[in-house]
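Before we start, here is the structure in question, set down as structure tokens.
Missing here: one protein chain of the complex. Every other protein chain is in place.
What follows is chain A.
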Amino acid sequence: MENSQLLVFFLSSIGKILIIVHLLLIGVMAMIWAERRVSGWMQDRLGPNRVGFQGILQPIADGLKFLFKEDLIPDHVDKPLYVLAPAMLLVPAMVTIAVVPFGSSITILGNEIPLQIADINIGILYVLAVTSLGVYGVVLGAWASNNKYSLLGGLRSSAQMISYELTLGLAIIGVLMLTSSLSLREIAMAQGSYPWHWNFLIHFPAFLAFTTAMFAETNRLPFDLAEAEQELVAGYHTEYSSMKFAMFFMAEYMNMIVGSTVVVTLFLGGWHFFGLENIGGPVWSGLISFGIFFVKTAIFLFVFIWVRWTLPRFRYDQLMNLGWKFLLPVALTSIVVTGTLWIMTNSRLIVGIGNVVSAFIVVSIVAGLLVMKTPKPAIQDSDENSHQPLSTQ
């Protein structure tokens, strides 16, 4: 590389890193506000609306409050790990964004700057590797707290993460086969401008499996057994206070944001939208593509909130059944079907149809087996009246 090119590379990289990290932090605050307002809307109440316009400064007030709280470190904890754990959760959540392409490219003064911090050729493996580290923050926080409820939360979380990580990895293999690249930029570019070219239609079952597994990886409501407050006080972060607790909290939202960007890149066409991303000059098209990516991510984040306030928490056996008996077979079948049909017909339409049909068959078979294996209750319903309320005699 020439010196001037190297300089441009350095400066643009630093600029992109600064912008993206700050966007991520602002995004976390916006998500906290959005979650509380949207949940208020869904439950027909107001939510925070006092601090700033429509309560938009509420997260800042909360953050200040966290900063001024006493930073308590209990006597019985393993101190180095106790302090390390929140960072172990927050850092993997943040560094994943480094390989996600958040737009096409901007040309400034004749230098083309791709809107991505690092385009490495093993991008998606990097994402999987880094997300698999998130579990350590939870497990270490749980163990270092030296508290039985924390430990139970940590154990649940590690079992859950291991189970769903498998699905997370297997579900994207179909996408990788058709793109024949591991680079996230190339995966996003391979999907055309129109929604029917995007991966979520070609790999619909894999898309559902991946999204569900990602919900599980972020430890959010249908899957938040690690912090089930009715059973475990607050789970793995019971002993944490002040900014350390806030870091756990931020990591959850950051995981959501980064997970959404990964889904948008892999399955929802990245920065493409009906050719809108090609409008304008070399600068404007880049900015518009970034805007499209931003809006798609925001919509997906809304789905996150929506799901959280709609679905109740899974029971532990339901969680394991869903992961191992439904999602994993669906992901495995999608690999076989995608590979076979792609070699045989070379048609994305047939691969898409085959994926849906085969996933339907697999799910029906598994559901049938589960129903057959379910033990009959020892107590039979005696008659119709049995469900009437009790009356005192």
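Here is the rule we go by: a residue touches a chain if its C-beta (ideal position, glycine included) is under 8 Å from a C-beta of that chain, and two chains touch if they have at least 3 such contacts; residues count from 1.
The criterion applied here is as follows: contacts and distances are computed from a predicted model.
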| item | value |
| --- | --- |
| Per UniProt record, name of the chain withheld from view ["Trafficking protein particle complex subunit", "NADH-ubiquinone oxidoreductase chain 6", "RNA polymerase II transcription factor B subunit 3" or "Nucleoporin Nup43"] | "NADH-ubiquinone oxidoreductase chain 6" |
| Hidden-chain contact residue, picked from the options A:8, A:139, A:171 or A:202 | A:139 |
| Omitted-chain contact residue, chosen from A:21, A:155 or A:243 | A:155 |
| Touching the absent chain when the full complex is considered, from A:126, A:273 or A:342 | A:126 |
| Chain A residues that touch the omitted chain in the full complex | 78, 81, 120-122, 125-126, 128-129, 132-133, 135-136, 139-140, 143, 151, 154-155, 158-159, 161-162, 165, 169, 182, 315, 317, 374-382, 386-387, 389-390, 392-393 |
